[in-house]
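Of the protein chains in this complex, one is absent; all others appear in place.
Chain IDs A and B follow the sequence of writing; residue 1 opens each chain.
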Amino acid sequence: MTLLPVPLGNYILLSGILFSLGVIGVLTARNAIIILMSVELMLNAANLLLVVFARVHGDIGGQVMVFFVLTVAAAEAAVGLAILVAVFRRKGSVDVDRLNMLKG
Amino acid sequence: MADQLIFWVAAIVAIIAAARVILLKNPIVSVLHLIVTLVALAVLFLQLSAEFIAALQIIVYAGAIMVLFLFIVMLLNLRKDEFGRDQLPWLRLLGTLAGAAFLAELISVIGGGRARAAVLPQEFGSVRSIGKALFGEYLFPFELTSLLLLAAVLAAVVVARRRSPSEPENFQPAAPVNQAAGNGGEA
Partner (left out) sequence: MLPLLWTIPLWPLLGFLLNGFFGRRWGKKTSGLIGCATILVSFLMSVGALASLLSLPERRYLVAPFDWIVVGNFHVPFGFMLDPLSAVMILVVSGVGFLIHVYSVGYMSHDPDQPRYFSFLNLFVFFMLVLVLADNFLVMYIGWEGVGLCSYLLIGFWFRRPSAARAGMKAFIVNRIGDLGFSLAIFLIFWNFGTLSFIEVFERAPAVAAVSGGLITAIGLLLFMGATGKSAQIPLYVWLPDAMEGPTPVSALIHAATMVTAGVYMVARCSTLFALAPVTLAVVAIIGAATALFAASMALVQNDIKKVLAYSTISQLGYMFLALGVGAFAAGIFHLMTHAFFKALLFLGAGSVIHALSDEQDLRKMGGLKTAMPITYWTFLIAALAIAGVPPLAGFVSKDEILWQSFSSPIGHWLLWLVGTITAALTAFYMFRLVFLAFHGQSRYPSTVHPHESPGSMAKPLIALGVLSVIGGWIGWPKVLGGGSWFEHFLAPVFEGAEARLPAREATHSLGLEYGLIAVSIAVGLLGIGWAYQWYVKSPERPEHLRTRFAGLYNLLLNKYWVDEIYDAIIVRPLVGSARFLYRRFDLAVVDGTANGIAKLAQTLAATGVRTSTGRFRLGAVTFAFGCVVALGWVVYTFLRVSG
């Protein structure tokens, strides 16, 4: 039985704080790029927990999952940024408040 | 003791950088701060016997994905005074409130866990062990990620490609509206 550097709760708290910051970023930012970055932040918060619990349980699966998340993040960034470029072409801005074509 | 110090330093750096990512107005600065967060997390990963993941974090995340962000920001030439006055200022408050409530709920269920962890086998978190897992137990999902990446590449190309000449580009130059409203973000 080995020990973590700090109690498990600290890791969870750190992850929670990062995740909540990501949530706040998505909810408050008007710049679409900031929103995409906030999403990355949330993904990383999840990654942290995956790595922590892989360590706690001694299961390599957690780290493999991080690998997958990384892949998804890359894909998401690529598509998201492509959409961003397309939106910018059409609207001349990345202000999400201007994306109101779905207004009923 | 040193381990704890490293944790706290990395954690605080990550939090501060993350906060600045969402608070700053200048997208370039935000991107740079996000890289800082990623690096700080990579440090924590190293502490948790995840050497390969930490390396990936630096190389792929900070190196590739974030560079892509930076590239787009520069390509679109986004500036901090991009936007006009916020027409829904109360939404910022509500959004922050939602995030805070979320955090509060998370905190309320964190138990007083102890720092106990499993005894690790040799080479836990090394390239070899992860490689074995990837090409063994997780082979099928791993192959699926290739499909995912292919789809993403195609999607990115299709979405971002220029329209055909017959289709008029409905370009409206970003109107630099209301300079005074943008309360000069810290660069």
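Going forward, contacts are C-beta pairs under 8 Å (C-beta built on N, C-alpha and C of every residue); 3 or more make two chains touch, one makes a residue touch a chain.
All of these numbers come straight from a predicted model, not from anything done at the bench.
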Check your understanding: What are the shown chains that the omitted chain is in contact with?
Key -> A, B
Practice item. Using the definition of touch stated at the top, determine which of A:L8, A:L27, A:L43 or A:L70 touches the missing chain. Key: A:L27
Exercise for review: Sort through B:V67, B:L88 or B:V158 and give me the one touching the missing partner chain.
Suggested key: B:L88
Review point. Which chain A residues touch the hidden chain?
Key: 23, 26-28, 30, 96-97, 99-104
Revision key, fill the gap. Had the left-out chain been drawn, it would touch chain B at residues 88, 91, 94-95, 98-99, 101-102, 105, 108-109
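The criterion applied here is as follows: only the chains that are shown with their structure count from here on.
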Exercise for review: Please work out the Cα centroid separation of chain A and chain B, and write it as a whole number of Å.
Suggested key: 5
Review point. Which positions of chain B touch chain A when the two form their complex?
Key: 3-4, 6-8, 11, 14-15, 18-19, 21-22, 27, 30-31, 34, 37-38, 41, 44-45, 47-50, 52-53, 56-57, 60-61, 64-65, 68-69, 72-73, 75-76, 78, 82-84, 86-88, 91-92, 94-96, 98-100, 102-103, 106-107, 110-121, 124-125, 129-130, 133-134, 137-138, 141-142, 145, 148-149, 151-153, 155-157, 159-160, 162, 169-175
Check your understanding: Where on chain A is chain B touching in the complex?
Key -> 1-10, 12-14, 16-31, 33-34, 36-38, 40-41, 44, 47-48, 51-52, 54-58, 60-61, 63-64, 66-68, 70-79, 81-86, 88-95, 97
